[in-house]
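Every protein chain of the complex appears in place save one, which is left out.
Naming follows writing order (A and B), and every chain is counted from residue 1.
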Amino acid sequence: MRTAFRSMTGLATALVVLAGSWAPASAQAPIKIGASLSLTGTYAALGQNQHRGYQLCAKHVNEKGGVLGRKIEFVLYDDQSQPATGVRLYEKLITQDKVDLVMGPYSSAITEAVANVNEKYKMPMVAPMASTTSIFKKGRKFIFMVQSAAEVYLEGLVEMAAKRGLKTIAIINEDTLFPKATVQGTIELAKKNGLQVVFVEAYPKGNTDFSAILTKIRAANPDVLGAATYFDDAVAITRQMKELNVNPKMYGVTVGGDLPTFYQLLGKNAEFVYGATQWEVELPYPGAKEFLQAYSMEFPGRDLSYHSAGGYGGCQVLVEAIKRAGSLDGEKIREAVLKLDINTVYGGFKVDPDGFQISHKMVMFQWQEGKKVIVWPDELAAGKALFPTPPWTRR
Amino acid sequence: MGVIITPAMVGQVVISGLLAGALYSMVALGLALIFGVMRVINVAHGTILMLGAYTTFWWFQLLGINPYLSLLVSMPLMFLLGVFLQRSMVHRVVDAPELSSLLLTFGISIALVNVTQYAFSSDVRSVEFLTGSFLVGPLALSKSRLVSFAFAVGLTLFAFWFLQKTKLGKAIRATSQSREVAMVCGVNVQRIHLYAFGMASALAAAGGSLVAVVVAIQPEMGQVYTFKSFLVIVLGGAGNYPGALLGGMLLGLVEQLSSLFLTTQVSEAVAYVLLVLVLLLRPTGLLGGRST
Partner (left out) sequence: MKRAFIAALGVLLVALALYPITATGYGIRFMLQLFMWVALAQSWNLISGLTGYVSFGHVAFFGTGAYATGILVATHGWHWMPASLMGGVAGAILALIIGYPCLRLKGPYFAISMLGLNEVMRVLVSYFEGLTGGGSGLSLPALHASVQIYYATGLAAVAVTATAFLIITSRFGLRLMTIREDEVAAEAMGIDTARYKLYAFLLSAFVPGVVGGLQARDQGYIEPMAVFPLLTTITMIVMALFGGKGTVWGPALGAVTLFVFQELVWARFLYLHQVLFGAIIIVVVLLMPRGILGILQQRFQLPRTI
């Protein structure tokens, strides 16, 4: 009984002390930037990519003497790809760790959840990896979008198809927030460009067998197949298309097609596949070459995807805003971000008063001879699309 | 926005279902072995499958060894891991309530998955070997799935032959029918448990090696196969070895046909609804429990 009593009172004290304690920040300390990322769980591969972008950005900023005379330092946690954990961690970053500013997590779903937290504390959050429009169109004032919207990921595919006189499109997607937004956007774009949508179906996250869904697509025989993917599924779908001999004249994926691993995994079978991407190494954005070099020095052998560049670019945006605001005050930084019109490693950055991105450009590439050749939009294109995609039996 | 379903499409997915089903059967046979002799549900079964898949991947990637040849590596390796797990931990919960073994093996599973993530990263990998298919009329037969199917059938038949004909196999079956009687007949039950866990892990590893050739792999891939194996052994009757075969094929077909007629999303639920129905109508599984 006595033990129980002691442990109870001990517990009560411990809890109150634990939850109420924090260390005051000193003036000369580095600027602390908080973030939680999906380092384990279902989004781990992409979250880790973003993490490397943040790390590299902090390193570069500090090598150049930091900002406002102070170095920057990331306080980073793992949200295990779970929105609830993300919410708790952002609350912790802001109120317990007393970070000066926050950067966004990975994925639209987790950003949607944590956006309520930073909003509550009026702390600006540059969210590099959230592209679902609805997140930014809810009247939130302190969240800023860095990349193009989910809805326009497949704009290039649809436009190119329409230009070549194709008539029908099938769309499949993973059943989560971001890919679903892509599908809705693509249906709209297809209608606008005069393409008929002949098949739409979602598959659950983590699905590996696409035999049935591809069998249906083969029967629908669309000219174009667009897949709103997250990488694992992009690889599996491409492979199983060959196995089931599904032959659209154009086939494009959203996330994952751009990773070098996509080609390493699929080899020749990745040829002719179109991929939507927010960023490519060879795009003529300032600092992109240096970024690439530094990245391969710092993280040899690791994948480089647009998620790393986005993390880096988002961090650049924040640092630039701090510089222009001349302070760490949330309102002032918000003002500064809204006025920014710059180019980062990741491309253009300018947001409307809602924080919605209006300058960043989406590009469409096609795998040709093991290289990603940018084929859309015309002003950024480095080559011509190989059209139509030959049937699997004639490759 | 659907499409009209033709007989050719049904034929196509039936083939896919059977090809996948053979793999499910083999992997689930492993789970059934462990459950049969020890009454332990091994939640780490899929994790061992994942490790088998990585073994194949690395042999292929670093040494360029034929992925099917790597079965010779992954199976003994996971056999040893299974024996080690049984010897060091699982044997202590064999007679405890099922909660202990469920949790223990879950703990082993997340520790192994996390270590794998740390060591190999969460990047998706795959073994590109034998891609493409044979086209037979309106049907496409995937080469890698056909070969994997053949290996799965071969290994499963071998396992059955082993259980039926060898002394050790008979001892395993005797133990799963009644541990007490087996003990009285001079069977060293502790050793049988070790062998059973080892064999089960080798079967899981084989599943992993064959899966690696068919789909991309990553550290968290195992859970799906653990769940599918649960379904299979319950459908077939837990501890019933031929039941595992039937259950695997059935699961493959149900998944594919429901994905075709409904959606891939719903097919997951259909399998579980079937499971609950079978449990309620025939609590001992389609072929009845325990008999061998």
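Just so it is clear, a residue touches a chain if its C-beta (ideal position, glycine included) is under 8 Å from a C-beta of that chain, and two chains touch if they have at least 3 such contacts.
Just so you know, these numbers come straight off a predicted model, no measurement behind them.
*Asks:* Counting the whole assembly, list the visible chains that the omitted chain makes contact with.
*Replies:* A, B
*Asks:* Which listed residue, B:T55, B:S109 or B:T175, touches the chain dropped from view?
*Replies:* Answer from the full complex: B:S109 touches the omitted chain.
*Asks:* Sort through A:K71, A:K92, A:R164 or A:K361 and give me the one touching the missing partner chain.
*Replies:* Counting the whole complex, the residue in contact with the absent chain is A:K92.
*Asks:* In the complete assembly, which of A:Y77, A:Y346 or A:W392 touches the absent chain?
*Replies:* Considering the complete complex, A:Y77 is the one touching the chain left out.
*Asks:* Which residue numbers on chain B touch the omitted chain?
*Replies:* Against the left-out chain, chain B lists 35, 39, 41, 89, 92-93, 96-100, 102-104, 106-115, 117-118, 223, 227, 230-231, 234, 238, 265-266, 268-269, 272-273, 275-276, 279-280, 283.
*Asks:* Extract the touching residues of chain A with respect to the undisplayed chain.
*Replies:* Spelled out for chain A, the touching residues are 1-5, 7-9, 11-12, 14-16, 18-20, 22, 39-40, 42, 76-78, 82-84, 87-88, 91-92, 94-96, 109, 112-113, 116-117, 119-121, 134, 138, 140, 174-177, 179-181, 202, 204-205.
In this section, only the chains that are shown with their structure count from here on.
*Asks:* Take the average of all CA coordinates in chain A, do the same for chain B, and state the distance between these two points in whole angstrom.
*Replies:* Centres of chain A and chain B (C-alpha means) sit 35 Å apart.
*Asks:* Which residues of chain B touch chain A in their complex?
*Replies:* Within the complex, chain B contacts chain A at residues 1-6, 9, 12-13, 16, 20, 114, 117, 121-126, 128, 131-133, 135, 140, 142-145, 215-216, 218, 220-221, 224, 255-257, 259-260, 263-265, 267-268.
*Asks:* Which of the residues in chain A end up touching chain B in this complex?
*Replies:* Its residues touching chain B are 40-42, 44-45, 48, 175, 197-204, 206-213, 215-216, 218-220, 231-232, 235-236, 239-240, 242-245, 261, 265-267, 269, 302-303, 392-393.
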